[in-house]
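With one protein chain withheld, the remaining protein chains of the complex are depicted in position.
Should a chain be cited, it is by its letter among A, B and C, assigned in written order, with residues numbered from 1 in that chain.
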Amino acid sequence: MKNTFGNSVSVTIFGESHGSEIGVVLDGLAPGIRVSEEEIADRLLLRRPVGSISTKRVEPDHFRIVSGVFDGYTTGTPVCILIPNENIKSGDYQSTRSLARPGHADYAAYCKYHGYEDYRGGGHFSGRITAGLVAAGSIALSALEGKGIRIGTHIARCAGIQDRNFSDLQEDIRALSGTSFAVLDPHAAAAMQEAVSQAACSGDSVGGILETAVIGLPAGIGEPWFDSVESLLSHALFSIPAVKGVEFGDGFALSDMKGSEANDSFAVRERKVITRTNHNGGINGGISNGMPVIFRCAVKPTPSIYKEQDTADFFSLTEKKIRISGRHDPAIVHRARIVADCVTALVLCDLLCQRFGTDYLAAAEFSN
Amino acid sequence: MKNTFGNSVSVTIFGESHGSEIGVVLDGLAPGIRVSEEEIADRLLLRRPVGSISTKRVEPDHFRIVSGVFDGYTTGTPVCILIPNENIKSGDYQSTRSLARPGHADYAAYCKYHGYEDYRGGGHFSGRITAGLVAAGSIALSALEGKGIRIGTHIARCAGIQDRNFSDLQEDIRALSGTSFAVLDPHAAAAMQEAVSQAACSGDSVGGILETAVIGLPAGIGEPWFDSVESLLSHALFSIPAVKGVEFGDGFALSDMKGSEANDSFAVRERKVITRTNHNGGINGGISNGMPVIFRCAVKPTPSIYKEQDTADFFSLTEKKIRISGRHDPAIVHRARIVADCVTALVLCDLLCQRFGTDYLAAAEFSN
Amino acid sequence: MKNTFGNSVSVTIFGESHGSEIGVVLDGLAPGIRVSEEEIADRLLLRRPVGSISTKRVEPDHFRIVSGVFDGYTTGTPVCILIPNENIKSGDYQSTRSLARPGHADYAAYCKYHGYEDYRGGGHFSGRITAGLVAAGSIALSALEGKGIRIGTHIARCAGIQDRNFSDLQEDIRALSGTSFAVLDPHAAAAMQEAVSQAACSGDSVGGILETAVIGLPAGIGEPWFDSVESLLSHALFSIPAVKGVEFGDGFALSDMKGSEANDSFAVRERKVITRTNHNGGINGGISNGMPVIFRCAVKPTPSIYKEQDTADFFSLTEKKIRISGRHDPAIVHRARIVADCVTALVLCDLLCQRFGTDYLAAAEFSN
Partner (left out) sequence: MKNTFGNSVSVTIFGESHGSEIGVVLDGLAPGIRVSEEEIADRLLLRRPVGSISTKRVEPDHFRIVSGVFDGYTTGTPVCILIPNENIKSGDYQSTRSLARPGHADYAAYCKYHGYEDYRGGGHFSGRITAGLVAAGSIALSALEGKGIRIGTHIARCAGIQDRNFSDLQEDIRALSGTSFAVLDPHAAAAMQEAVSQAACSGDSVGGILETAVIGLPAGIGEPWFDSVESLLSHALFSIPAVKGVEFGDGFALSDMKGSEANDSFAVRERKVITRTNHNGGINGGISNGMPVIFRCAVKPTPSIYKEQDTADFFSLTEKKIRISGRHDPAIVHRARIVADCVTALVLCDLLCQRFGTDYLAAAEFSN
């Protein structure tokens, strides 16, 4: 299904950048999960543009829970959340309707939808749709926290500047949870923000790498083949606009290692099997091994830049120049970070419920 | 579904390393596709170990088509192919039954299957199961060729040695199709094989990177979100054992680029929209744009090495040493290459049939 | 997935009887299908209560298309339609919160949702949710009409009174399309309405049988086994509240026939293969044979009746009496009829797009 993902816990997204609302349906979640509108609002805030390094289109994200929540708890039936689109300037897009913006889906969409697509602001391709994933994922994150599972993502790299590595995961995830520019090393954070601002000044944009850690995931989750933890997470992560690479553990660096370097040897601590290193990112043979799950997503630079670019008019099949106006982000890696958290949470809820049943994530009193 | 993947065209795998047969069911393929047993045999041969750089367990892969093919053509009903396991030495594994081989799924599997798993030779986790994917994918590859779509994978890097880049894709794919060690530059090939042999001599193993190109895929295939071409391909590619990273186009390198560098500007050639560069790997917004689809998979070094390693006994929860015996590959990147081709073909057949209907891949006379 | 159905064309429903809105997401429909808000409104009207024989809770059904429609045509991306709940009296339900209404899902829901379910007005179990199916199905019906496929349902039986059989299907379907009480024989219609009114007077309710005909469906649609036309239609039809039986062609009557009576012999008319009779309802071996598809749904009497009934309090586990107040239908078979049409249309759109591709239902200019 095209806009639905997940088996036991699933998510359906809909909407366009310039419609009245975008939204999400989260289905299959256990009854009895506490839903905090403040937490959802806080997480939506993390997705919103910040200061000079983001688009000037600022949406209040006054979301509305339409179904599936009753007296503050999930009912177990589908949760629909609507987020109105406000502050829309559709006029920005009409003059360039048939010009394929480089790096964007305009031309591919035209080939698929034959010109019937809503082209305004990227339509259904807009990163705006991820607000729905954040709203739904926020409930999933809270449900996982109730089971001791925590997820945190930092900007491991932006504009060529590297953050420090994860060290104390428990502490690092806690530190990241409230920050709007999720970098562990404050010096790196300042340098990244400076680089983003400079790119903005020159009408250009930058990309980066997000690194996510999951702690507390039990061993034995996932499947050997098509529903490996890597398969399901990558499927969802590549749905985030601008993600062009996903790697687990040491990822591409593993390809240059020897087996004797890449293998994580096992040990026993407090009558629990652990690995001494975690080059495999907590996953062996597609299945969680109880160690932290670690992965990275490559986020390409925002394709909307203000420099003049060569392009084609796909109506007239002629070559043209395009100069994109409107409001755009000089980087989205910092905004995509909460989307990565949320998408990860949705996939893990699904995997856990497939393994342990619908009630696993439910309120404590009947889930035992 | 755990061992089934795909929607319109789907594949189901089964079997264990030391059972009587492993197999695959390929369902949803159009009727009227020519099935050549020679082609299947040839592709299975590419997956088999070669010379000194592979395991000494050589299987003849005497596959048998049990259903779905009649008078040399697909019938449109499920194609089951069985591949017998021969040359099995189960004794190699029993003494280490409860020792978690580092880098392997033994411990994760034990957490999932509670000790009921068939532990011999990796059981259902064995790379042996990919022979089924190759058999099914071989039919898919032939079906795609009938529509002018061609897929080729080379070992872009192995043991730190780099192959040359793709240049003339048509020609490079043709050149790769018959080779058992799929490297474009013969000097690189020799150096890689030498490095693999050296790793083997020292009881160690090496990894590598596979790079795949698809030409002829029409624009407009895939979905904006969860069923993006990247999502579906990565889902399937991460099912291949040892794959720990997948990137499309310039992938992780995009994260260091400026938007003005990463954007592929459009042009018009012979009344057809093309891009001048292909940093996005033929995919914009999850949808094919008509350019070659390019991606890379990181393949970790084979975890089975002959050096002594630290490990845990997960029955007794004690620390132990393990020295793996048996027959193992010092590298699998060269054998995984045909698996990447086949998995790619299966995903693309599925996407094309979803888009254009079941008969799209069928014999010419009624597919128009 | 629990509240999502379909593969190539899918529908996701959400909402509760007493929430702010109920809604539906229709995904996978081709771009370029004309969407008439009048037609949707007209079909929603057919689902609404009529006169003395229906509930006094009358909803204006002021639906709102939130996404997926642009300039009057489907875009090819998900269509979300919201229908506000108005005229809600939640007070009616609270006093009987823990009393299981006989014939209703209250107790089963309590076992599933542990008391977190929204119990007001049946919550997510309410027939009100079918308004979303009608809104989405209305677009599907129009898309099918564009391909010459027409669907019509009549009340074949209500309160023991029989309608005449279908005769000229083309004409009968046309006649049924605008009627709010869909009975072919006006005398039968009057008698049925009288019987419903009498049941209402005595605080009771009646059931009936819906019979649906589909004309114009091409031969060769459906699958031999799990995705037989019967399997998929019955799956969707049994989702309609109160449906407790589904039969195709002569259905249960076939069980008393001889093979020589039940077999539909083939003939040739205008170089087209037809059957002389249609005991099999247009489906052989799960696949359409080009004849009209005919099936019937048994609709049980509305469980909400005003007579005192024995029941259990599932909080205190004591036996109680219940007397249901509030506004309820003495029959729903006449309102369920458009739901049957719409659900049928959704399933057939899915089957056709799986067979012929996404564009099959699209605007004429590019679907050929």
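Here, contacts are C-beta pairs under 8 Å (C-beta built on N, C-alpha and C of every residue); 3 or more make two chains touch, one makes a residue touch a chain.
In this text the structure is predicted, and so the values were computed from the model without any measurement.
Annotation: of C:P84, C:G103 or C:G216, C:G103 touches the absent chain (contact as defined above). Considering the full assembly, C:T311 is the residue among C:T96, C:T311, C:T344 or C:T358 that touches the omitted chain. The residue from C:D42, C:E145, C:D185 or C:D204 that touches the chain not shown here is C:D204. Across the entire complex, the residue among C:T96, C:Q193, C:T212 or C:S228 in touch with the chain not shown is C:S228.
Hidden from this view is one chain, which touches subunit A at 7-8, 77, 224, 353-360. Where subunit C meets the omitted chain, the residues involved are 1-5, 13, 100, 102-109, 111-112, 124-125, 129, 157-160, 199, 204-209, 218-228, 230-232, 234-236, 238-239, 241, 243-268, 271-273, 275-276, 280-281, 283-290, 298-305, 307, 309-312, 314, 317-319, 333. If you put the missing chain back, the residues of subunit B touching it would be 1-4, 6-7, 10, 12-16, 19-23, 25, 27-28, 31-32, 64, 66-68, 70, 73-80, 82, 112-114, 116-118, 123-124, 359, 362-363, 366.
Here, only the chains that are shown with their structure count from here on.
Most remote chain with respect to subunit C, judged by CA-atom centres, is B. Chain geometry summary: the mean Cα position of subunit A and that of subunit B are 27 Å apart. Note on chain placement: the centre of subunit B and the centre of subunit C lie 45 Å apart, centres being C-alpha means. Distance from the subunit A centre to the subunit C centre is 38 Å, each centre being the mean of its Cα atoms. Along subunit B, residues 224 each make contact with two or more other chains.
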